[in-house]
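Here the complex is missing a single protein chain, while all its other protein chains stay put.
This part shows chain A:
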Amino acid sequence: MAFGNKSYTCASIHNTLRVQEKIIEGLLWLSAAITILITVSIIWVLLSESVKFFGEVSILRFLTEKEWTPLFADKKFGILPLVAGTFLTTAIAIAVALPIGLTIAIYLNEYAHARFKTFVKPLLEVLATIPTVVYGFFALTVVTPFLQSFIPGLAGFNALSAGIVMGIMIIPMISSLSEDAISAVPRSLREAAYGMGSTRLQTAFGVMVPAASSGILVSVILAISRAVGETMIVAIAAGQQPRLTLNPLVPIETITTYIVQVSLGDVPHGSLEYRTIFAAGMTLFLFTFLLNNLSFWIKKKYQEKYD
């Protein structure tokens, strides 16, 4: 009897344990599932407000009008000026970050001593940890006055200075991701190139960079995506004047700056002006979503090339 009792208790402990295990697994699953809920919420929030916006302003007007003046009496709802501003600052940032970042990646991989590499890499990473509002301050108070000293037509707020500073911020992103890609290229390829009598430069650009091209491309796409969504640098240093231009010397406005500008004012909830930030946000989200997925696709397609 006593023995039977004991085995009963054992079974019940075993059972409670199993139930407990199931509950814990359920909770863990729920935590992971929340991430899907976040994505769904983002899309739902942007879509629901954008749909209301496009109920009042046609998509055609949104895509083709050449002015963006939702906060003025004479309202125009063309997103193009904001897209142009975003494109301009992003292009400048990439023009700065790509050559410098890629050169750093090649230099650290093919030329630098291991000790120099371990010393420099964490220092470069510091660039990525500085809050963007601090970069904005730097662009406005240091870089713009410096550029003005030899570019006479440069306005106090401009895409050039914001873009350059954004580029500096993005350097570690391109350099470290590209470096990972280059160092993933098998040693045998490098040694074969040296064996053929190539210099380090010829090895780097003739063999290593082409072999790592998909990884380098991924780093650039992610950097573009980052620059497109960057907010505080452009909000501080690039101005708040939406204009359809590719002139880097005048004040412009990016999509992100517009959202900040409206958020700082007191636009009543539910008004058309309030909804403009969601239509702008939707546009921004679409850009970054496409870029990010493009990078995943490239990564997936080419990742096992050397395995």
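Convention: a contact is a pair of C-beta atoms (placed from the backbone, for glycine too) under 8 Å apart; a residue touches a chain by one contact, two chains touch by 3 or more; residues count from 1.
By definition in this document, contacts and distances are computed from a predicted model.
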Omitted chain, identified by the protein name its UniProt record gives, among "ABC transporter ATP-binding protein", "Phosphate transport system permease protein PstA", "Multisubunit potassium/proton antiporter PhaD subunit" or "NADH-quinone oxidoreductase subunit G": "Phosphate transport system permease protein PstA"
Would you indicate which residue among A:F54, A:Y194, A:F289 or A:Y302 is in contact with the undisplayed chain? A:F289
Touching residue (missing chain; options A:V133, A:M196 or A:L246): A:V133
Given A:A32, A:A73 or A:A114, the residue that touches the chain left out of view is A:A32
Tell me which stretches of chain A touch the chain missing from the display. 17, 20-21, 24-25, 27-29, 31-36, 38-39, 41-42, 45-46, 49, 99-100, 103-104, 106-108, 111-112, 120, 122-124, 126-127, 129-134, 136-138, 140-142, 168, 171-172, 197, 199-202, 204, 222, 225, 228-232, 235-236, 256, 259-260, 263-264, 269, 277-278, 281, 284-285, 288-289, 291-293, 296
